[in-house]
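Note sheet for the following structure.
Here the complex is missing a single protein chain, while all its other protein chains stay put.
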Amino acid sequence: MSILIDDRTRLLVQGLGRDGAFHAKLMKEYGTRVVAGVHPGRGGSMYEGFPVFDTAAEAVEKTGADCSVLFVPASAAGDAILEAAHAGIELVVAITEGIPVSEMSRVVAEIETMDVRLVGPNCPGLISPGKAKVGIMPGDIFDRGGVGVVSRSGTLTYEVVRSLSKAGMGQSTAVGMGGDPVGGMKFVDYLELFEEDPDTEAVVLVGEIGGSDEEDASRFVAESMSKPVAGFIVGRTAPPGKRMGHAGAIISGGSGTAEAKVAALEAAGIPVADVIDELPDLLRKRTGG
Amino acid sequence: MSILIDDRTRLLVQGLGRDGAFHAKLMKEYGTRVVAGVHPGRGGSMYEGFPVFDTAAEAVEKTGADCSVLFVPASAAGDAILEAAHAGIELVVAITEGIPVSEMSRVVAEIETMDVRLVGPNCPGLISPGKAKVGIMPGDIFDRGGVGVVSRSGTLTYEVVRSLSKAGMGQSTAVGMGGDPVGGMKFVDYLELFEEDPDTEAVVLVGEIGGSDEEDASRFVAESMSKPVAGFIVGRTAPPGKRMGHAGAIISGGSGTAEAKVAALEAAGIPVADVIDELPDLLRKRTGG
Amino acid sequence: MKLEEFQAKALFRQYGLPVPEGLVATRVEEAVSAAERLGLPVVVKAQVKAGGRGKAGGVKLVRTVEECREAASGILGMTIKGYPVERVLVDPAQSIGSEFYVGITTDRRKRRPVLMTSASGGVDIEEVARSTPERIFFHTIDPRYGLRSFEARGMAFRLFDSKEQVLACARIMVDLWRCFDGCDASLAEINPLALLTDGSLVALDAKIVLDDNALYRHPDFEELRLPTDEERKEQEAKRMGLSYVRLDGSVGCMVNGAGLAMATMDLIKHLGGTPANFLDIGGSSSPEKVVGAMKLLMRDSNVRSVFVNVFGGITRCDDVARGLVEALGSMGDPPPMVVRLTGTNEREGVRILSETGISATSDMTEGARRAIGLAEAGASGGAS
Partner (left out) sequence: MKLEEFQAKALFRQYGLPVPEGLVATRVEEAVSAAERLGLPVVVKAQVKAGGRGKAGGVKLVRTVEECREAASGILGMTIKGYPVERVLVDPAQSIGSEFYVGITTDRRKRRPVLMTSASGGVDIEEVARSTPERIFFHTIDPRYGLRSFEARGMAFRLFDSKEQVLACARIMVDLWRCFDGCDASLAEINPLALLTDGSLVALDAKIVLDDNALYRHPDFEELRLPTDEERKEQEAKRMGLSYVRLDGSVGCMVNGAGLAMATMDLIKHLGGTPANFLDIGGSSSPEKVVGAMKLLMRDSNVRSVFVNVFGGITRCDDVARGLVEALGSMGDPPPMVVRLTGTNEREGVRILSETGISATSDMTEGARRAIGLAEAGASGGAS
């Protein structure tokens, strides 16, 4: 098992431009069941052995795709997320960065009323090692195992995973959830899934400054999780004042700084690593392994 | 019993201008439990023995109102319907006429996702004789009884009711649902309620040209109603060509004319009166009374 | 409010829709110089608010200045379905490959806007809808979100194969939605949307009907009003809070409520008479309104008798009675009249009328029958 994606996932790739085509190929090579592509105007053609359609609706109808990954430009990405959702896709993974917040908040308000999950945008995607990769991460750094990883960052996730793998700790699923102000699933959503997943034994949470998602996660871990969790927070040296006027400060209350996040995690009994390479040891102590 | 309103209905009057104030008084005199008014800027005052509030939310919270009737100008009516719906009102009756269709279609799209019913707009409201009146109809022409009346028209409803009352046929509930292109409940919704209401023995449906609501009602009566229904359709002499370009014709198909509606009703076994005064006899024949 | 083609095209242009750059002319020489400016050949098109102008000879393709002069002078003198042609639109002629249909209106059943398209555009789209409905595609628009690109693309793929045309058509659909929504239209229609031989798409004709209830949001639309004589009367009525449509009969009707007004007309017809008009004096009626309504009726020389049918609800019978008394007092030669008054403040209304010697019946059928009788008597009197 794993969360969200596995070897039964039927993947649709939306947008087969330079990046989309490149990563569609890599995902397929990793073993992901890429069943279709969508690229308006290229319907009827084939790419890397899978059929390409003009619309997501047709792709879903003809191939039974249940998950999609987006490589479309920022100006068209909100539309593409909704196209996938309305076509019946259950999990949409939006790699695209640079989508306006106003656009995302409308998209999110709509998909909240639908039966669809969103990972991202502005994220590397997710991987269930040995089963499926839906995103742009380098597959070879991941090992199959029992640690769930969820992170707001991209390359930082790789760094963490590499450290875990080196220490012999494989991953059930690793997710780069994206760092945009408004996006899809949050820490709590992933933690809930990891808690339920029989193959996940422990979780690493990688947070960063801004927002209050780590604080919410801390509460959830304290109240509802039985599995051990370790944390890592970046941004301790980030320059202050890169926030937005009074309103940002008012809405975030005291939260948002690295210190506040570390404090929240620790108060919830989650050990926080100072440097990435401490994470395997912290987990080992918690799991008694 | 009756449908939608009865002597337990707790009514809120939105808009206490000239018409709102006049009819609030008449509704109260009829015996309706008018528990509150809303008129921004007049919060804290009293009118005809009930308290006036600045917002619907406060009125509902303080008085437990569950039904509201709108006498606000067309430009503010969409907002007022939503205010009532978001305040937790279960039945909103919009008397206001002249609301733009674009506004109503947005309002309707939103309230469809909520637990609220809308009567109107551009309607006289509804009455459950002897129990409650929520609207502007002259109360004294209605008699308590077993005939449900539902009509797209205002004064025509009174005419029909008068004819029924004169023939000794009282009404369980009489509704003027309004004739705007986009509105709240439709014939089918009312027929469904009348079918379920133990006190309603028969139903009179008063339709008019335009739309396809009568055609939908005919299908519903044929398929799902056990109670006798009689119909009346106005607009046989209406000038043709008062429709909108090709699109109106395409979307309505053949329906929309008085002839098509009469044919649809008769095909569903619903006798249709040529003149209003025939209605009591048609009902009597159907009920065997 | 119906717009004429050239007005609709101007709005289309504002929303980025591709329309030919035509010129409007009210005189023949103006049309000729427009043709010269645009370059021949051009199409000269009658600007009227009625359909079927093509079949009526109101649209002409001309290749020379002489042809243009001839066509313009012919068309500017025409009357199409009762509408005199006061303006022509001179559009550059296009090299048309095929014709499509794209329109947005409100689907009353779904209570939402609906986009309709067909690869069988052109004048006979209604016939297509009747005989081969499967050739028309519908897409319901959620007004909260508007027409999205992916939805428009999905519809455009049903009409076109080439990627360029699909994307151009999808763009047109989205812009048509923006126009429909931005103008608070009841209808926005392109028929035909032409695929030219060079592969581009152009809105050859344009139809927009504005929602009268939303005009208050668009004060600038007031200048788009180019009323016909008939519309001018309806409009004047509207300003008084009246809704008036003239017909051909002899019994003038004054009724409160549209439904009851239609029922009254139906009843007159049913009893063998002919209604002269639809006239709804609406809800809260003041004496002034009744006076205005009466004057409006009397302008129609066909009217031989007047049937006033009022069921008081929000309308108060005493207001109506006072208005009638005032109106009759101010008229030199009032027509024969039958008044039926019932409902709110009925007693007071009847009292006011009886004081002035006007008798009122409470029965609608009886009232209608008497009005028909008076009209017939008046007609034979008028013929003598």
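Letters A, B and C mark the chains as written, and numbering starts fresh at 1 in each.
As a convention for this text, a residue touches a chain if its C-beta (ideal position, glycine included) is under 8 Å from a C-beta of that chain, and two chains touch if they have at least 3 such contacts.
The structure presented is a predicted model; accordingly, all values stated were derived computationally and were not measured.
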Remark   = Filtering B:54, B:90, B:143 or B:278 for touch with the omitted chain leaves B:54
Message = Can you tell me which of B:43, B:98 or B:170 touches the chain that was removed from the display?
response = B:43
Message = For the chain not shown, which residue from A:99, A:116 or A:282 touches it across the whole complex?
response = A:99
Inquiry  = Among A:31, A:168 or A:181, which one touches the chain that has been omitted from the display?
reply    = A:181
Inquiry  = Given that one chain is not shown, which residue among A:41, A:88 or A:138 touches it?
reply    = A:138
Request  = For chain C, enumerate the residues touching the unshown chain of the complex.
outcome  = 144-145
Key: Chain not shown, touching residues in chain B   = 40-43, 54-57, 76, 79-80, 82-83, 86, 106, 110
Inquiry  = Considering the whole complex, not just the chains shown, which residues of chain A touch the missing one?
reply    = 18-19, 23, 74-75, 97-106, 108-110, 124, 136-138, 141, 151-159, 162, 179, 181-183, 206, 208-213, 216, 234-239, 242, 244-251, 253-254, 274-277
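One rule holds for everything that comes next: only the chains that are shown with their structure count from here on.
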Ask   = So what shape is it, when you link every pair of chains that touch: line, ring, star, complete or other?
value = line
Note = Greatest Cα-centre separation from chain B belongs to chain A
Key: Chains most often in contact, by C-beta pairs   = B-C
Request  = Take the average of all CA coordinates in chain A, do the same for chain B, and state the distance between these two points in whole angstrom.
outcome  = 50
Note = Rounded to the nearest Å, the gap separating the Cα centres of chain B and chain C is 27
Request  = Give, as an integer number of Å, the spacing between the C-alpha centres of chain C and chain A.
outcome  = 55
Message = If I count partner chains per residue in chain B, which residues reach a count of at least 2?
response = none
Ask   = Tell me, which residues of chain C touch at least two other chains?
value = none
